[in-house]
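The block that comes next holds chain A.
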Amino acid sequence: MEAYLFYIMAAVSVGAAVYLIFEKNPVHSALYLIMTLISIAVLYILLEAQFIAAVQIIVYAGAIMVLFLFVIMLLNLNVREEIKDVLLFQKIPAIIMGILLFLTICLILKSRFLQGKQGEYTSTYINTIGNTKLIGNLLFTDYLLPFELTSILLFVAAIGVIILAKRKL
Partner candidate 1 sequence: MFNLVVLVLLFPLLGAAINGLIGKRLRKETVGYIACGAIGLAFFVSVLVFCKLLSLPPDGRLFEKQLFSWIESGSFQSALGLQIDPLSTLMILVVTGVGLLIHIYSIGYMHEDKGFHRYFCYLNLFTFSMLLLVLGNNFLLMFVGWEAVGLSSYLLIGFWFEKKSASDAAKKAFIVNRVGDFGFALGIMLVFLTFHSIDFTDVFRSASQGNTAIGSFTVTIITLLLFMGATGKSAQIPLYTWLPDAMEGPTPVSALIHAATMVTAGVYMIARCNVLFLLSPFTMTIVASIGAVTALFAASIGLVQNDIKRVLAYSTISQLGYMFLACGVGAFTAGVFHLMTHAFFKALLFLGSGSVIHALSGEMDIRKMGGLRHHIPVTYKTFLIGTVAIAGIPPFAGFFSKDEILLESLTHGNFLYWSIAAVTSLLTAFYMFRLLFLTFYGESRGDHHVMEHIHESPRNMTIPLIILAGLSAVGGFFGIPGANVIHGFLSPIFGTHGNTEILKAGATVHHSEGNPYLMMVISTVIALAGIFMAYQMYIKRPELPKKLAERFHIIYKILLNKYYVDEIYDILFVKLTKKISVLLWKRVDVQIIDGSVNGIARLIGWLGNVLRLTQTGYVRNYAFYIVIGCICIILFAAFGR
Partner candidate 2 sequence: MSVPILSFITFLPIIGVFFILSIDSRRSELVRITALLVSIVVFFLSLPLYFHFDARTYDMQFVEKLRWIPSFGINYHVGIDGISLFLILLTTFITPISILASWHITKSVKEYMIAMLVLETAMVGVFIALDLFLFFVFWELMLIPMYLLIGIWGGPRRIYAAIKFFIYTTAGSVFMFLAIIALYFLHHRATGEYTFNLLEFYRLDISFAVQFWLFLAFFIAFAIKVPMFPFHTWLPDAHVEAPTAGSVILAGVLLKMGTYGFVRFCLPLFPEVSHAFIPVISWMAIAGIIYGALVAMVQDDLKKLVAYSSVSHLGFVMLGIFAFNIQGIEGSITQMINHGLSTGALFLIVGMLYERRHTRMIADFGGLTKQIPVFAVFFLIVTLSSIGLPGLNGFVGEFLILVGMFKSRILYASLAATGIILAAVYMLWMFQRVMFQEITHEENRTLKDMNKRELATLIPIVLLIFWIGIYPNSFLRKMDASVNHLLQKVGGKANVVYNAQRQGKLEHLQENTTPKIDIVPESEAEW
């Protein structure tokens, strides 16, 4: 069951990703990306990361991608890219490079790995406490500093958007 689900979701995500990069229409691309994101969210659930999965769907597939779509619509980019590609010569090498990169990573993955230290958060342990609660706990203990500082990041982003995108300052 788990394996089937994995393979299905993997196939969906990869397929959607392929469409994403080859689809001419930006809106369609965005939709394919959402598809990928959702299938990854499913995989998160398989990996017992329920909170992350939820965030993935709500924040990522929901908020962020809507933002994308919104901008695409705003800029009225619902048209195909120009046919002429000044860097046409790069297309094939780029794909070859991509394949090469993938093969390289696979080659390395094939070698012996996963010697990492096993942590204390086994599935059972996580499930007894609850994934979300655990994350919450960690956020305010171990990860307090980055968590707080992320606020600065978001603040910066807000300022940035205003500065860059507001029509009149």
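Regarding selection, all candidates are chains of the complex that A comes from, given by their letters.
Following the convention adopted for this analysis, contacts are C-beta pairs under 8 Å (C-beta built on N, C-alpha and C of every residue); 3 or more make two chains touch, one makes a residue touch a chain; residues count from 1.
Keep in mind the model is a prediction, meaning the values are calculated, not measured.
Asks: Identify which of the numbered candidates 1 or 2 touches chain A in this complex.
Replies: The touching one is 1.
Asks: For chain A, which residues are in contact with candidate 1 within the complex?
Replies: Counting only chain A, the residues touching candidate 1 are 86-87, 90, 93-94, 97-98, 100-101, 104-105, 107-108, 111.
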